Each structure stands twice: as C-alpha cells, then as structure tokens.
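Questions regarding the structure given below will be posed in turn.
In this view, the complex is presented without one of its protein chains, the others remaining in place.
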Amino acid sequence: MTRRIDCDVAIIGGGLVGSSAALALRGMGLSVTLLDKGFCGAQASGVNYGGVRRQGRPSEQLPLSQRAHAIWPRLQQLIGIDGEFLRSGHLKLARSADDMASLERYAAEVAPFGLDLELVGHNQLRERFGVMGDLVGGSFCPGDGHANPRLVAAAFAAAARRAGAEVLENTEVAGVSRTFEGFALEAGDVAVTARSVINSAGAWADRFARAFNEPVPLERTYPSMIVTEPLDPFLSVNIGIEGGGIYARQVARGNVVVGGERATPLDNPDYSRPHSDGALTIMQRASELFGPLRHAQAIRFWSGTEATMPDRNPVLGPSATTPGLIHAFGFSGAGFQIAPGVGEVLAELVRDGQTATPIDAFAITRFSPASQPGGALKQQ
Amino acid sequence: MRERPPPLIVGAGPAGIRAAITLVAAGLRPVVVDEGHACGGQIYRQPLAADKRDDRARYGSEAAKASRLHRAFAALGSDIDYRPNTLLWNLRDGAADVLRDGTSRRFAYDGLILATGATDRVLPIPGWTLPGVFTLGGAQIALKAQGCAIGRRVVFAGAGPLLYLVAWQYMKAGVDVAAVLDAAPLPAKLNLLRALPLAPGIVLRGLRMAAELAFGGTRVQFGVSGLRIEGEGRVARIVYHAGGRERAMACDGVGYGLNLRSETQAADLAGCAFRFDPRDRAHLPERDAAGRSSVAGVYLAGDGARIAGADAAEAAGERAALALLEDRGLPHDPARAADLEHVLARIDRLRDLLEAAFPFPSHGAGDIADDTLLCRCEEIRAGDARRAIARFSLTEMNRLKAVTRIGMGRCQGRMCGAAAAELLAAQTRRDIGAVGRLRAQAPIKPIPLAAGLSIDERQHDPAH
Partner (left out) sequence: MPLLHRLVRTDSAVIRFTIDGTPCQGHAGDTVLTAVLCHAERLRRSEFTGSPRAGFCQMGACQDCWVQLDSGERLRACTTPLAEGMHIITQRRGSHA
C-alpha cells in the first residue's frame, strides 16, 4: 500500500547538505521529508577526509565558507554532539618556490575575507609543526580544522528527525515531477507531495537536474584514503599540499588519516575502492613527510563517491526552469566544511526565495548551452 | 603469445595443500601464498624449530593426517611457487598484492582458490582482554607450536568441540586443568548420539576426552552462563553461573572460544556475493557444491568458506581445484569430484549435529553488560554501541561501524563483528541475518606505510 505524505519541502539526498537543510527548515517551522536511497550520511558526506577547511577555496566560496565556519563550533547545541570537530588549524605546504609564491598570492587575494592566513618558512615547519621533507614553506590558517565525517552527517540527519522531519532511508526517489501546486515524488511505496524540492542528491543529482531539463556536466570522482593505527600525538594541524599530493590529519585518538590520489568504482559504480598503487603512493609520501609514520601500519583504506563539476564549484541555487526546485550538489570533493552553511542558505531560499550569502557564482545556468558561447563548458 | 598467469591459492592449510597437489597433478604451477612460515594452517601448524616432540605428541589422533599433508606439500618442491610468511592484503582485477618482509609485491593470477581458514569466534565477556585470557585456538597454538602452557592452573570456557580437545591436550601435557565450562546444557549433547553413526571415531574420541578430563579431576560443567574473568593486571579467577548459582574458581590462565568463524575478507575483496548462513550465524560467500563462488574463476574451500573442519577442508580443497581444472578445459576426474562431494555432504550432516551439540549462545549477546568492552581494538563498550544505535536509529552493521568505530580497529572486526551483529539484532529486534555484515576493506591485515610502491611482478597486464 502506498503511503502518502504531504509536506512543505521534500529533500532528495540525506547527505550533510540535505540533512542540515532539513534541520534548518524544521527550525523555521516548515514540514520536511528527507529521502535517501541508502542511509543518511553514508556516501560522500560520511566517508570524506574530514577536513574543515576554508584555506584554498576560491574566493567566490569564501562568504559561504565563512558562514559555515560560524556553525562548526556550535555543533553540540545544534546536533547534540561536537562531531569530534577540532579547531587545529590548516597548514598548506609548498614544495617549491613557485608553490610558495602561489600561496603568497592566495593569501593576498583572500585577505579581505578574514582567514588570518600566516605564511611560515621552512624552519618553522619543522619547529612548530613537526613536518619534514623537501619543503619551502607553508601557509597556516589557524581557524580551520577537522572533524569526523562519519558522525557529523549522521548526527544532522538524526537531529532533523528529532526535530520532526520525516526521514526516509532506503527510499530511492524513482521519479519527481512538477504539478500545479508543487511537486510529486514517487519513492518505492511512498508518494510525497511538496511545495518545494531540494536536489541534494550528490553524485546522483544530475539525474534529477536532467529530469527538469537542466543537464549538467557532473563527473563522479573517488578519493582514496588510508588510516593508520593509533599513534602517539605528533601532528597537531590539518595538512594540505599546494598543487595536491596528499592531505593528512591526526585525530584525537591518535589515528592518522591520509588522503590523495583517486580510487575507481567497482562493478556497481555506487561503490568504489582505492587502488593498491594509489594507496601505497600516499602511504609512501606520508611516511616521507612525517617521521612518526615511518614505522606506522595502515589498517584500512576507503573511498567514496563524490560529484565533481568542471570548474570545481558547486551547483547551488534555484532551478532556472522550475519554480520551487533548488539545486545543491557538485561540491567537487570540498563540501564537508561548507555544507552546514549550505543547509542554512537552502532553508532561506525555500522560505524567502533569496539569501544574503552570495551564491551567484554557483548558478546552474553557467552550464546551460545558451550561457556558453559555442556551447563549450568553462574549464578551469 | 602471452603466457597465462598462474592460478593463486591463498592459504596452505588442509584445503590449500590439497588444492595445490591437485593443480600440480594436472600440470599447473600455482602460486601458494601462506601467512604461516610453513604449510599446515592452524590445525596442522608446524613449530618454528624442532622441539623433540614427534607428530604423535604434537597432533595426537590427527598425527597421521598432519604428517601426510606436510610430506605431500613438501614433495611438491618447485612444482609450485610457494610463498610462506606472506600476507595477501588486496585483490583486484586479477592482480594480487602481497606483503613479505615489509615489502609489497604485486602479481597477476588467473584462477583463485581461497583457503583462508578460520579463527575463534567469541562473544565479549567482562575481563576478556586481561593478560592470560587467550582464545581456545590461541591456547592450543601456545601448546602445540610453542610448547608453552597459558598458565599453571587453567580453565577452558565456551562452546564447541575445540573446548574439550584443547582442555584434554593441556591435561595430557601435565597442566592442571581446573575446569571445562561448557555454555551448552547437557541435553544438547544428546545430539552427539545422533552423530555417532555418521562419525563414530570423532564422537567416541570426544566422549573419551570429556570422560578422561572428569576422571582426572577437571570440573566439567554444562549450561554455564554469566562468565566473567577477574584479576588485577592478569587473570586471577573466573566467575560463572551454573545450576542456579554463581561460582568462582581461581586460575591463572583461561582459554575461551565459541566455535570458529570464517576468514572471508579475501572473498569479499574478490567481489564474491555473500549470503547469510544460519548454522554459522554469519554472512558467508556463496558457493556451489564444487566450491565455485559467484565470481568466475574464484573458488572457495575449507573453513574460510564455512566451518566444517579439517577433513572437509581437504576434500573441499581438492574439489575446488578440480572445478578450476574443469572450467579451464583441462582434464579432470568427474568420478573423483562426485566422491568428494559425497564426502562433503556427509560431513555437512555431521556439522549440523555438532552445531546442535555445541550451540552458539546467541542469547548471550543481548545480555552483554553495558560496561563490557565490545571492541578490543578501539575499546568501545557495549553501552556505547547501544546508545549509538538508539541515537542514530541504526539498523545496519556498516552504519554501526561508521558511528561507533566498532570493527574499525586493527583487527577490522574479526573479534567483535559477530558480537556487534548479535547486539544490533537484539536491540533492534531484527533477525541476525537482517543487520548485514561488515564490508571488508583492504588491507586485509595491517601493512606498514613504508611498504613502498609494490614491486610489480606482472609479466601480464590483466587490465587489457
């Protein structure tokens, strides 16, 4: 028998974006149905690296990022747990003079946003941060940090449920269409009608955008990560490298999480696994960078499925074709930190039709053929 | 023309040994990867160095089988590519990653026989991490392979045929075995009488061991529950419930286990489909009577596929190898294959009865006290798991792992996975088969970060 639900907002995808939007909308008193094809927070939101980082983001993301920055220290009040959020600082390393120059340019460019970046030289890397290796210097962002992604997304969904959202897991949305009054969604034995729909379906969001005649060049990417056994504390900051390579953090319990390289999907593309070569590569790089890792053991690899856009910026904002539909996906492997801010923005867009946070750069129209002379997609 | 890569056999216990012998007889030269330093697996494990004990002293009634397998495997010589002290840590797309002496290597294979064996299955009890508490298998290895006793006055507790075997072996070695504490009630043992016609030798030997223990002064107690191990920094006593009251017994070593659980990580990484098996109360890789998994070219044999013991492992290893030969279009012996399947079916009926005689105390999982460590590696208590299940409305094992770290530590859920599944099922009032299973991730066991990039041994590129 089909269960019928009528609500103000239906959210497709219970990742951190969808879950935090659900919680924010409940805070405004709107009725919410949150649908996930699997378990909330089990995909990219739950298995990402866990970096809570503003440094390195393009300047157009920084207002949104700053908004989220204010939310992270309030997780305990908001969702009942702190999510193991640690304001450790984020240190981005430069391996060459060119890379250092690039960090300096970035620091100058984003100075108006108040990240309080501090450029540090070679000697300080070892003395202050215990980082070895062939490095020129780095850029330190003291307010950034890291958290446990497995907890945060799941806790937002659980908090939304406690706040009265209807959270339906293992409920895949098979179809969504615009009706006279709003939207109709079919999901297994559930039929949902809603005034608004949020498409926060992550790596599966392009399907729903296409259903409303808004095709997007979404590509699935699979980060590759390893974690060590628990080690004595030696790494107090979240580490990144200019130009990529690896990123690493040590959690309070002592395990060191190292990411880098790419994994590849399994036969079922919803699942992926790191390649041995990729994992061994990042293990080697990490053991060269940090003395205490030279004898450490890796105990687990993992990957996830992320939605990446060609310009590495998300799609965030109202649909151009369909009133009441709002997109929020394609965070290109950097969604974790800003997602709680995105949730608030989405709630404002639903309630007010607008938000004070600048999001024009993320409009879905930037991918429509009409906005692209010659039809070519903007590449960055 | 490119040469076809060799078949890969993982494990050199009874199943792996028989598989290797069978493939060699057909003219193939398999790679055999073995974590052990010499063939034999856990049951026929060989000592690191000679210790003046002969096979009879070491393996008891199974000495003839052990010697035969060791000799037959040694006789293969360079007809196989044997790699002892080698951990298989990942499998993908026809390439195996192995670790030996801290260095990772990679090679291509064509055809995979997984004979990965088993470890003890346990449910957490208070005090199970205290020094002096070992699994039954661990206590047996200490004695057989290392010539050491786990205490001066030892208690063996739990369930399964191994409980009596290890206790008896300790008694024979001159150790004071204070008690055998069997979780199963005495009436369950009536199933042994039903098993008598199927395997008179095994059943009578088991009964004789129990009788000899009792006559030798060991307290043999049935229907034991509420086990608890106490001591400051090491085992000092074991406390248990039996006959309606709590009893305590001083001891300085405890062997504990509840039958065995299959090592299925390699099958998982190889992409095999799994299915819940009610007898083992575990998700196991699917296979047909010949040992074919759901993945073409991947075969499963021995306790790593389902708990059936060493004799079944030998038969299953040979049967799986015959299936590999048949699937490659090589000469094979259908009559022999049929005989082996017959043997396996008979042992399977015996296992049903043994499981009834030594039942897993699944009811115990719901009773695990909140302050008992559920996960030894990450030191997560049962109460932490219960609170997380309630807070996050958890119903599935991988979600439980994600939010509590149960199964995320060094052992990757080998020791706590079964208990966590029972606990999740009990709390959510779901069938144990409905809560799912922990998905395996590489590496199968810890590997050093400094393992370096794999030395690539592939002459063949399986990806193309």
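Details
The first chain written gets the first letter, and so on, giving A and B; residue counts start at 1 in each chain.
One rule holds for everything that comes next: contacts are C-beta pairs under 8 Å (C-beta built on N, C-alpha and C of every residue); 3 or more make two chains touch, one makes a residue touch a chain.
On a predicted model such as this, the values are computed, not experimentally measured, just so you know.
Every shown chain that the unseen chain touches in the whole complex is listed here: A, B.
The chain that is not drawn here is touched, among residues B:Gly11, B:Gly138, B:Pro285 or B:Gly302, by B:Gly138.
Of the options B:Glu263, B:Asp280, B:Asp311 or B:Glu341, the residue whose C-beta touches the omitted chain is B:Glu263. Looking at B:Cys377, B:Val403, B:Ala418 or B:Ala451, the residue that reaches the missing chain in the full complex is B:Cys377. From the options B:Arg152, B:His342 or B:Arg387, the residue with contact to the chain not on display is B:Arg152. Think of the hidden chain as still there; on subunit B it touches residues 35, 37, 42, 47-53, 119-120, 128-135, 137-139, 141-143, 146-152, 173-175, 233-234, 252-253, 263, 376-379, 409-411, 414-415, 445-446, 448. Although one chain is not drawn, its touching partners on subunit A can still be listed: residues 229-230, 232-233, 253-254, 294-297.
Throughout what follows, only the chains that are shown with their structure count from here on.
Computed from the mean C-alpha positions, the centre of subunit A lies at a distance of 40 Å from the centre of subunit B.
Across the complex, subunit A meets subunit B through its residues 39, 41-42, 46, 80, 150-151, 154-155, 158, 161, 226, 228-229, 253, 266-267, 273-277, 279-281, 283-284, 286-287, 293-302.
The part of subunit B that touches subunit A in the complex is made up of residues 90, 92, 95, 97, 104, 106, 269, 271, 378, 391-393, 396, 398-399, 402-403, 408-410, 412, 441-443, 446-454.
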